[in-house]
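Please read through the structure below; I'll follow up with questions.
Just one protein chain is left out here, and the rest sit where they should.
Moving on to chain A:
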Amino acid sequence: MNMLLRAETMKTQWRVVILLILLDTLINALMGMEQLDSLKEFFPPSWMSLYIHSVNLHAMFFYPLYCGIIASLLCMYEHRDGGWKIALAFPGPRYHIFYAKYLVLIGILAVVQLVFMLGYLAAGKLAHAPGSIPWGTLAYTGFGGWLGILPLAALQLIVSIKVRNFGASLALAIGYVVPNIVFTGFHSTIGAWLPFTIPYYVMMPQEAIYAPRVEPYSLWAIVFFTGGLYLWLGQRFFERRDWL
């Protein structure tokens, strides 16, 4: 497994990944700073309101979208020139290949989250945000947002393995992220069954006036249930599939 992980990281197109991460961080940090200033009539400036401004687009749009993009990216070179045939010559359990990819995917998603937080902290310092840094919220939403994207990551990986075409896979990811504005309006016990809504439910602090209606116990139950289900489905799918 260790060796497989090393092989996976050697294949990953890090330049694209780094570019994506920087893009997310920059856009959302700048957006946060801008809104901190322009919306100060409605939201008194503070570290918390800066966070709410920054996380809005990140959790609703960028994070689930990146999950799709990075999953497709990790499969793109496997589809292109018979890479799967190289990977499947691995003399070990076949589902290890699936999990190696999954681990790299969620590893990258953890970095996305971390760098986003760093970007937020830098933005707060630059904008001289008043008050104290809400460390508790940061820790819960940062780690929780990552946990919440795990089901989507499993599902996206299955889709990216099935759909050979990078463009199609990308279009699909955009296709479900855009209506997120509507879906996250539902109560979390309903909306969270759609895995791309979860990061928003978790990451948008309840202090925000437009915070979604969240019931944490059922939310986490759904995360663990669907996450386990999709992983199990993915593993089975990967093992039984005909590799043509």
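General remarks:
Just so we're on the same page, contacts are C-beta pairs under 8 Å (C-beta built on N, C-alpha and C of every residue); 3 or more make two chains touch, one makes a residue touch a chain; residues count from 1.
Keep in mind that, in the parts below, contacts and distances are computed from a predicted model.
Chosen from "Succinate dehydrogenase / fumarate reductase membrane anchor subunit", "Bacitracin ABC transporter ATP-binding protein", "CbbQ/NirQ/NorQ/GpvN family protein" or "Sarcosine oxidase subunit alpha family protein", the protein name that UniProt gives for the omitted chain reads "Bacitracin ABC transporter ATP-binding protein".
Note on the undisplayed chain: of the listed residues A:23, A:86 or A:118, the one touching it is A:86. Considering A:13, A:38, A:165 or A:206, the position touching the chain not shown turns out to be A:13 (whole complex).
Considering the complete assembly, chain A touches the hidden chain via residues 3-4, 6-7, 10-11, 13, 77, 80-93, 242-244.
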